[in-house]
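The excerpt is restricted to a subset of chains, each kept in its original location.
Labels run A, B and C following the written order; every chain starts at residue 1.
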């Protein structure tokens, strides 16, 4: 009995601490974001703190956030996906190509998103069955996807004139870009799935301790496959939106989305070790990076310095997060 | 009906690369019985149960459940046959909380939405946890925040939530103290009555004799015998003899009184770390074995880690050979001649990817290096010296350490420290998960060290072992020292009272 | 001498300059990528803006040539409410609607370096890249005697202006020089080290080539590095590449490059500012201001910039 009490006292202390931190993780990011917005609002009231500019930022981050949701799921499940960028690019190319060849648009979209799915599936199969490290598999797959985009286009960009696609990427509902709405819907859906469904719990379990997950009767192979397939589909959707935004299928579109999506995920507080993380955090991470990029231009930071500052800010944001976390 | 054979494993063979872990082993289990499996480290106990649990596929043999042959290819198949296994290695997801871990793979969902019914899961797991004596106020903390013992209770709870007719417990008590063990035994007896069949694996022969109805002995992957224990009177000596093929003469070696000198090696004064321990004062003399008893989570490990320089302490003094020392890192501690054999050898004691020789060499590179190069011959000489001294078996120094049995791994950790010529060795649960033979060898090693003038701090949750080995025993309760007993006047009763915070024998 | 089509624009020294704008104006020049090729544009524009006065310049580029990043820059400039934008598109199709957005927001837009014909931009200043390709083919043919195997190194195989140049070369050779054979086209992805590596391998694969052409910014320098490493000069094999970057000019002087087809980006800066000023003042400009290409060889190396 005494053991009981003493245990509960100590655990209490340490677990309360942790509940606070976890519950507050998103809040801390939100405060940081708010601070950045506030500073910019003071520095550049006319140009930054206008509804056009703010909605602009929201639209600018929409695509990368969708990809980052895919990345976050993969990372939480214990993997990493460096092929998201060129996967997205290839999906866009396929859709543009088929639209250009006057295919039925619905069919074209379906084909493009299926391509994303297939690349995700291929990643998943090689990772789970051949058991190669996700890092190298997805790098290889990135090359393949990028190359296929070149093969399809022979280097040309394909013009996209489809109204629906254009509207998706550039249209508004009231003042809110449609793309942003799509992003929010995706964030909400996957945040819900991650936190409130057996699927989400299994995802964390697979990433947190794959042996334990397996022993609990989870089919870890199919689960990881599903995660990669979902990631692939999200890349496909992002590819569709991308060609709308670019009005063209450009085989280089999506370049850097691998690194950028990982940055958003990590800034958003998801652990690179897997097992835990937050989609909402990823959204906030993406917003913080989006505001940063916007601010650097509005503050007229020289283009030479921008890259330096961007790198420093990424490290700084993560450090602040870590340090404030530690002090509490 | 109780007494009916529910499980029959026939002629099971399993080979790992280079090791035949099981040779034609047969095993049966009846409803309503507790069937213990004992054997040395590496005898194949866990492997047999992993075959049953769908973790490993046997290359030969059959499994029958209720007389019907079944195929078990993965853990899901096992669960479908109502087989629940509490594995020896911890198998919780560290990032998930208690209720998520308990319900993983069998989540409770809301009918309408299919979403997790978190509240119900939490409520159920709280009820269960309380019945196991695991009283947490916060079930939302990830389980990595719990102590090892608490995690073990969660694992037990997890298995109990499966619909189970065969329950396998692979060393469930190795991290529990007698208090929790008692609770567990009460539960086991209740399950028995309900007709569950239970496989119980342990190195603690006392427990085996107390709880089991039959005892099967494995040795080197082979079936040796099955002993009847319905009267709870099986002879431990006999079990031992079956296990290791010989009788153990002196289980606890004799302590020589004159081994203890008056020179104090280590004196700890008022050591405090808020939230973990408070006002800890004691000393260790040359050649003395000082025991630390306490309940799970009492704070002994934290105290030892602070002395070893691995964690910081808030206040207090550490005095070595009369001089005050501020030890800020493990490196400094080792330089001062203090070393620690940690309680979790796989996570903290060994680099599993490396060989036996390399693991011993890591803190001793100075001795085997000349001109900046590790001299292979010096390395093997050094390793062989300690492999022989501690009779680490097999004496294959280039074999990866992960392929050694638990007892031999533990001896390797001790060996790496002995090679540094320490003045004080802190052993934190040094016999956890170690078979009787190896245990006795570890006691002998510890004993002979004191004859060479080394001071020993011996932390253990097994009271019998503390009583058998130590010259003096301190008891820790809730981070404070609540009792001190000499070898001559220590009894289990007195120590338990102090550990529970009821004693006043200061 | 230069055989490319020449622009009908005032050279810097002619006197009839428009005066400084009445109110202060902010113009942004956006390059497709950070690259030294554009430095003459920056220096030209800055010097000219200073001379005129009342103009603030803001120079920007996506550091690795990413389309989305360039789009974001345009959007951010709209937020900044600059007066004029000059942009070299990373992807003409992609940038068109954003250029139109800027125009709708009351910003004057011209394009340079690579055009965005599907937008409402007031005009394009720079090289017509397909024509530049034709010119290149003629230059190669002249130097190799209209006969022999040539090898070509592309940068990123999707960069529109480079694709046009390559197309121009291929079309002109097909049409006019039947004895010239394009033995190989490979890509170095604008990565300097990779370009060197691919070129070396290409040379091993085609030991009998007579002339090599780098289409993009990494091409000429890759040739220089390989020629130097092999101890070749333009007497052994020819390197006829695009652009008068410092490296290429040095290579020409050092006898490692036979000829360059150079663009005239040193006059773009002034043309951009003049055009934006004109537009802001309510005037109109020509839709295509082809500044042409010049062949640079060791003979005209010191004087080609003055040629028209």
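Following the convention adopted for this analysis, a residue touches a chain if its C-beta (ideal position, glycine included) is under 8 Å from a C-beta of that chain, and two chains touch if they have at least 3 such contacts.
All of these numbers come straight from a predicted model, not from anything done at the bench.
**Q** Note down how many copies of every displayed chain the full complex holds, formula style.
**A** Although only one copy per kind is displayed, the whole complex is A x2, B x1, C x1.
Rule of thumb we're sticking to: only the chains that are shown with their structure count from here on.
**Q** For chain A versus chain C, what separation do you get between their C-alpha means, in angstrom?
**A** Result: the chain centres lie 36 Å from each other.
**Q** Measuring from the mean C-alpha position of chain A to the mean C-alpha position of chain B, what distance in angstrom results?
**A** 43
**Q** Between chain B and chain C, tell me the centre distance in angstrom, where each centre is the average of that chain's C-alpha atoms.
**A** The computed centroid separation for chain B versus chain C comes out at 72 Å.
**Q** Would you give the residues of chain A that are in contact with at least 2 other chains, written as numbers and ranges?
**A** Correct list: empty.
**Q** Which residues does chain C have that touch at least 2 chains other than itself?
**A** Nothing qualifies.
**Q** Spell out the part of chain B that touches chain A in their complex, as residue ranges.
**A** Per the touch definition, chain B meets chain A at residues 53, 55, 74-76, 79, 85, 87, 89, 91-96, 100-101, 104-107, 109, 114-116, 118, 133-138, 140-142, 145-147, 150, 158, 177, 179-180, 275-276, 295-298, 477-478, 500-502.
**Q** Quick check on the complex: what are the chain C residues that touch chain A?
**A** 34, 58-61, 63-68, 71-73, 75-81, 91-94, 96-97, 118, 154, 156-158, 160, 163
**Q** Using the touch definition from the top, list the residues of chain A that touch chain B in their complex.
**A** 1-16, 18-19, 192, 196-198, 200-202, 204-205, 207-209, 211-219, 271, 275-276
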